[in-house]
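Presented below is the structure to which this report refers.
One protein chain is absent from this view; the other protein chains keep their places.
What follows is chain A.
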Amino acid sequence: MTDDALAAFPPPTTPARELRRVERPSPLTGLANAWLAVVAVVFFGGREVIEGNVSADDMGGVGWFVFAGLAAIAVVGFVVGLIQWRTTTFIVDHEFRIERRLLSSTTTRIDFTKVQSVDLHRPLAARILGLAEVRIDVGGQGPQTLRFLANERAESLRDYLLERMDQSMSATAPAPGAVPMGANGAPPPQRLLAYRAAPAHILLGSFLKLGLFGIGVGVGILVLVVVMTRSLPVFAILALLGIFWQVPKSLLTNWDFTVTRVPQGLHIQRGALTRVQMTLRPDRVQAVKLEQSLLMRWAGLYTVRLTVLGNNALGEESDNIDVLVPFGKWDEARYVLSLVWPQVDPAALVWQPQSPRGRRLSWFARHEYAVSDDVLATRHRLLDHSIAIVPHARVQGLGLAQGPLQRWLRLGRVDAHTIDGPVRVQAYHLDTVEARRLFEEQLARSAAARRDRSAEPFAAEPAPVDPTWAPPTVPPAAR
């Protein structure tokens, strides 16, 4: 699992034209399902035993009863998996159809034009068995999942669907970010590892993300308990574990975070146990946010998040799906951002301060905005720092707002509306004249960018990938 990401995703060997047949998920689906249930059994059973050992009185038949119950669930999981395998078929050729005939028969026909993204999920059990779950986001009502396919088939299916999606998009309007097709229809698969997050940064960032408050509360409780009881009871350790659970969680989620350039865009892979792989299409990125909490500022680490079209339909399991850089230095963040938007460099932005009168309303924070040829950006600096960037062509609409206090001080706020996501672009407390000027000018810039799609930051040649990229050992110079 720690071997090279390139080796983990070999280029598809099956030509797309040979796919015209009815297929089934892998016969190992039952085993993988049972395995997932067994993991749950071991987890709960193990916890039961540990807790039973801790308070020896409770160690009775109850624990074993629960254990047996969960073992039964494992068997049920196995049987369900078997039934899923026997009753699910799918067809991929000029159309993509999934048929499920369990009690009622369901046929799901997925239009290639409606495919928003195709992701692979690999829970640990599936990884060991060489299986992957294919999730097809069709927008609207949650993703369609096919579990489980053999790795190789899952990858070729993913590549095929993404290729078809490209073709159907370019049939209506040429997608500016799309890689031109070769003469024989399929571009040569090129996979180039572009970025791998430094383990030290992920480790450090996962601790710092917890924040001063979390660490303070955790250590405070520990000290209080030790002082009061003059011992270290188990429940205190458990309470601490509860608080610090965020650290291993973030660590496991972001472990071995890699960005690979592929013909369809970028592949983002992450996770120590469950390996999640997402395909990011740069032309679907709507806005970007670079953020750092107080502790991350001291370490010089940034988290980069994206607002991506079609990501909101993925549901609650889409935890952290919008992350482009989990924890990285400033230069690292700039480099990975350049893979998405080659022309955008947050270090090159010239920041305009808010009105001096605005400082009266926000003396505790600094709000700035910046305009470049391609983007509008805002920066907010309080305890946490954040930079939000939206390309002119991605602005959906503009807003001006003024509350009573702002009216008294002749100030206003400019909002650039983007599609819903983690990024909000708002320029606070500008002088009314400047606010209205920014509003009108941004309107003109966005209108011009919409007319001239070549002005979009992703339209240029893809940024050069630096295969020898390593995070700088020396902290970057002050911005």
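Operating definition for what follows: a contact is a pair of C-beta atoms (placed from the backbone, for glycine too) under 8 Å apart; a residue touches a chain by one contact, two chains touch by 3 or more; residues count from 1.
Please note the rule applied: contacts and distances are computed from a predicted model.
A single chain of the complex does not appear, and UniProt lists its protein name as "YdbS-like PH domain-containing protein", one of "Heterodisulfide reductase subunit B", "Oligopeptide transport system ATP-binding protein", "Branched-chain amino acid ABC transporter permease" or "YdbS-like PH domain-containing protein". Screening A:T89, A:T274, A:Q352 or A:T432 against the full complex identifies A:T432 as the residue touching the chain left out.
Mapped onto chain A, contacts with the missing chain fall at residues 173, 286, 309, 393-394, 396-404, 407, 412, 415, 417-420, 424, 432-433, 435-436, 439-440, 443, 446-447, 450, 453.
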